[in-house]
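For this depiction, one protein chain was excluded, whereas all remaining protein chains were kept in their positions.
Labels run A and B following the written order; every chain starts at residue 1.
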Amino acid sequence: MTDLAHSQIPAGHGGTRRDFLLLTAGALAGVGAAVSIWPFIDSLNPARDTLALSTTEVDLAPVKVGQRLTVAWRGKPIFVDHRPPEEIKAAQEVDVASLRDPQPDSARVKKPEWLVMIGVCTHLGCIPLGNKTGDDRGPFGGWFCPCHGSIYDTSGRIRQGPAPLNLVVPPYEFTSDTAIKIG
Amino acid sequence: MPRPVLGLLLAGLLGCGLGGIARAQEEAPTPPHQQWSFEGVFGTYDRAELQRGFQIYKEVCAVCHPVKHLYYRDLEELGYTEDQVKGIAAQAQVTDGPNDQGEMFQRPARPSDPIPGPFPNDQAARAANNGALPPDLSLITKAREGGPDYVYAILTGFKDPPAGMKMNPNMYYNEYFAGHQIAMPPPLAQADQVKYADGTAATVPQMAHDVVSFLSWAAEPNLDERHRMGFKVILFLIIAIGIFYAAKRKIWARVH
Partner (left out) sequence: MAVPPTSTPTSGFSRLARWIDYRLPVFTLLEHELVVYPTPKNLNYWWNFGSLAGITLVIMIVTGVVLAMHYTPHADLAFESVERIMRDVNYGWLLRYIHMNGASMFFLIVYIHLFRGLYYGSYKYPRELLWILGVVILLLMVATAFMGYVLPWGQMSYWAATVITNLFSAIPLVGNKIVTLLWGGFTVGNPTLNRFFSLHYLLPFVIVAVVGLHLLALHQHGSNNPLGIDHRGPQDTIPFHPYYTIKDSFGLCVALLVLAFFVFYAPNFFTSPDNYIPANPMVTPNHIVPEWYLLPYYAILRSITFDFLGIPSKLLGVLLSLGSLILLFFVPWLDTSRVRSARFRPVYRWVSWILVIDVIALGYVGSQPPAGFVVTLGQIATFYYYLHFLVLMPLIGKIERPRPLPISIGTAVLEATGRPGAAGMAERH
């Protein structure tokens, strides 16, 4: 039996042909296996119906100056703030270098009177207060997260409390003067 | 001694004999075979045909039959652009809500909505159709023995009942429906019932063929991809069989 063991076959006249065949067979098996795995992995990616819900269009016309609106996008709340001039001014006058996450207000808005952000605190994921009338907006007139006390200003930037980053601005664009498409 | 060929033969025997289970539609004849662009190993859908078929569905069938497993966004596969699909969707109203007052409301449909059926529930559908329930058509070509051939045969099989046959009230004679009495009135009764957007002559056989192609797509939207992938996989496996067989023979040469 040992003389038939694979490792001791001398490579010779038939040897190279057998090696080529085995190599090709092994390569085919490898390629086949690799290609076969992809559908299993890709099936875990978002399905077409999930992707179809990946953009949300929001009509801004009913949101008056000074009003804030919450809409859902990809399962998360989006804060839309139709900022009055005092809020815009307060946001633009802040010394950017003193911020924990330095970002000028101009980098966070496309039109200064409209602030659009994902309403999820960057600390541990609670939804900050401030978007409903009567909510506590915190000392900067922005948003206040009740879970661990993170405080955001009128540009949604972190000013006090444990959150490391500003409230995230999602990708969006104005499809008209009074409508945006998020995502 | 028989080889694995026999194993495959067994598969064929069992499969052919038993795979087409319950072929007997009792009293109805077997529907004649039609030519379909998507049949056979190299079959694909014809998008122009699917668009015409969708038009028939929308203008004729949708009055009674839902296709609840189809979403408006699926129509992009028929060749419509995103904006066209948005336009088609916006023509329909869907129920949404509850709003902040707790009420349900109507709004235009979006591509991410399923295509709404004509009735809010089965009971309403029955009430409007003399107690008969028009089935959902999303899977109809897979849910009937004979598939597309059967559905085509039903659509074109309406005729006058033979002399002496007593028809039940609100029933129509159909040559290919089991029992020959069907509750559906002939939906495609005359040519040019629908004006095709692409100008094709709308004869009854043409309309029936187009709508059945559309319904086949509705039941199996992935057929094109499946056939394409199948070709590559089977080609790969045939080559692999050749290589592995040669390798096997080479390795076993020592023993034989």
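The rule is short, and it goes like this: a contact is a pair of C-beta atoms (placed from the backbone, for glycine too) under 8 Å apart; a residue touches a chain by one contact, two chains touch by 3 or more.
If you're wondering where the values come from, they're calculated on a predicted model, not measured in any experiment.
Engineer: Using the definition of touch stated at the top, determine which of B:63, B:167, B:191 or B:237 touches the missing chain.
Structural biologist: B:237
Engineer: Just one of B:47, B:69 or B:126 touches the chain that is missing; which is it?
Structural biologist: B:69
Engineer: Which residue among B:58, B:86, B:126 or B:144 touches the omitted chain?
Structural biologist: Only one listed residue reaches the unshown chain, and that is B:144.
Engineer: On chain B, where is the contact patch with the chain that was removed from view?
Structural biologist: Against the missing chain, chain B presents residues 1, 3-4, 7-8, 10-11, 13-15, 17-19, 21-22, 24, 26, 41, 69, 74, 135, 138-139, 142-145, 147, 178, 219, 221-222, 226-227, 229-231, 233-234, 237-238, 240-241, 244-245, 247-248, 251-252, 255-256.
Engineer: Which parts of chain A are in contact with the chain that was left out?
Structural biologist: 1, 4-7, 25, 29, 39-40, 42-45, 47-50
Following the convention adopted for this analysis, only the chains that are shown with their structure count from here on.
Engineer: What is the distance, in whole Å, between the centres of chain A and chain B, each centre taken as the mean of its C-alpha atoms?
Structural biologist: The separation of the two C-alpha centroids amounts to 39 Å.
Engineer: Show me the residue ranges of chain A that touch chain B in the complex, using the header's touch definition.
Structural biologist: Listed in rising order, the residues of chain A that touch chain B are 4, 14, 17-18, 21-22, 24-25, 28-29, 32, 48-49, 52-53.
Engineer: Which residues of chain B touch chain A in the complex?
Structural biologist: 71, 73, 111-112, 236, 239-240, 243-244, 246-247, 250-251, 253-255
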